[in-house]
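Here the complex is missing a single protein chain, while all its other protein chains stay put.
All chains are identified by letter, namely A, B and C, in their written order; residue positions are counted from 1 within each chain.
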Amino acid sequence: MSRFTPRDPDFEAKIRESVTRQGFAAHLGYELTRIEPGMTEFTCPLRPELMQQHGFAHGGLVSTLADAAAAYAAFSLMPPNSAPLTVEMKINLMAPGQGDALVARGVVLKPGRTLTVCEAKVYATRQLGETLIATALVTMMCMEGRQD
Amino acid sequence: MSRFTPRDPDFEAKIRESVTRQGFAAHLGYELTRIEPGMTEFTCPLRPELMQQHGFAHGGLVSTLADAAAAYAAFSLMPPNSAPLTVEMKINLMAPGQGDALVARGVVLKPGRTLTVCEAKVYATRQLGETLIATALVTMMCMEGRQD
Amino acid sequence: MSRFTPRDPDFEAKIRESVTRQGFAAHLGYELTRIEPGMTEFTCPLRPELMQQHGFAHGGLVSTLADAAAAYAAFSLMPPNSAPLTVEMKINLMAPGQGDALVARGVVLKPGRTLTVCEAKVYATRQLGETLIATALVTMMCMEGRQD
Partner (left out) sequence: MSRFTPRDPDFEAKIRESVTRQGFAAHLGYELTRIEPGMTEFTCPLRPELMQQHGFAHGGLVSTLADAAAAYAAFSLMPPNSAPLTVEMKINLMAPGQGDALVARGVVLKPGRTLTVCEAKVYATRQLGETLIATALVTMMCMEGRQD
């Protein structure tokens, strides 16, 4: 059970539809795999075109997933007729991204009318479990009066 | 003229070759367009599969280019037989990424034996010039005794 | 019970002694109030000379406490004959610092031989409880072969 009450009862449909309009999501192959008020999870199967030169997931992919998970976690608590904007992000890459897929989970730490602070954790998954590979802090802005 | 003296005379060939091994670079379409000791530039033409839901460049793409430009700027000053690793990155997204292409320029602020601090700026370009859209601080680590 | 095993059995005495050598700690009035392997807590009673112009705790004080809590959490897991060094810190200030005292708790997210990633949370306390006012990510470096 989430500790947040969404201000838009249609937050889930709104977010699912928004993700489909992200060309980048389709191109990289990540999908929304969980959603709650103040929390979203994205999963991205790993494949050669997502790798850097050492054969691990590119840091830019890890950042992208952290950004997506944090941004939509914040968006899930925003009122109708508003759009999320990433103000800034900080990420620590703590272990190489190797395995079957990357999973990013974003949660809202502090919601606000204008700014929302989120945390995202990224894990590499394989048969036997998941390994934490990155942690991020993300500041999101709510742009009121405009459709996402 | 760069203010840095590279410790590996083959830094340019080494970096050009390293980029070709990044599946992610080919998949997103970004290329190394300038290189000096302590500085690299990457350029990425914009196209629909790089966009977020508002039709602007995805923040994850902007982060990826900043990471690449900073990482290879640091790598250009590392000794032979070492590989670069991104420890952490912080990026402020300051304007929407729209135009013909994104250009990221990374420079070394402070080189070190183990850690190197870099700055990257990302610009959106169009006919009439370029607009600063993001600024990043990146900490890189030098892993000695291993090939990139 | 901590999930970490300290590599220096004297970590607690070593840290208590290190804090006494920080002129800044005495000048600001913060003290080590809890210590475990991979975790430290610092408490700082609030008084007028720690405030900014609106009468709240200065952001620099909040950053100082987050840095201290993270740094000593990392140091608690470092081997004998090594010293901690703060590489970088990122902090989000989420609520004004007002109340009787500030309490910062730092934990190790990912220990490493060279780099350790920590998280710190800062709370404002008053009679009825504590409020989260800031969250930070901190990268620490272990300098081996030198006394703290």
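We adopt the following convention: a contact is a pair of C-beta atoms (placed from the backbone, for glycine too) under 8 Å apart; a residue touches a chain by one contact, two chains touch by 3 or more.
Remember, it's a predicted structure, so these values are computed and weren't measured experimentally.
Engineer: Going by the stated contact criterion, tell me the shown chains that border the hidden chain.
Structural biologist: A, B, C
Engineer: Out of A:14, A:27, A:58 or A:90, point to the residue that touches the absent chain in the complete complex.
Structural biologist: For the chain that is not drawn, the touching residue is A:90.
Engineer: So which bits of chain A touch the chain we can't see?
Structural biologist: Its contact residues with the unshown chain are 87-88, 90, 114-115, 117, 137, 139, 141.
Engineer: Could you pull out which residues of chain B are in touch with the chain that's been left out?
Structural biologist: Residues in contact with the chain left out: 90, 92, 94-95, 109-110, 117, 119, 132, 135, 137, 139.
Engineer: If you put the missing chain back, which residues of chain C would it touch?
Structural biologist: 18-19, 21-24, 26-28, 48-54, 58-61, 63-65, 67-68, 71, 83, 85-93, 148
One rule holds for everything that comes next: only the chains that are shown with their structure count from here on.
Engineer: Fit chain A to chain C on CA atoms, both being copies of the same sequence, and give the resulting rotation angle in degrees, nearest 5.
Structural biologist: The rotation relating chain A to chain C comes to 180 degrees.
Engineer: Taking shared residue numbers divided by all residue numbers at the interface, is the value for chain B and chain C over half (same) or under half (different)?
Structural biologist: Same; most numbers are used by both chain B and chain C.
Engineer: In angstrom, rounded to a whole number, how far apart do the mean CA points of chain A and chain B lie?
Structural biologist: Result: the chain centres lie 23 Å from each other.
Engineer: Taking each chain's centre as the mean of its CA atoms, how far is chain A from chain C in angstrom?
Structural biologist: 29
Engineer: Taking each residue of chain A in turn, which ones touch at least two of the other chains?
Structural biologist: Within chain A, residues 90, 92 contact more than one other chain.
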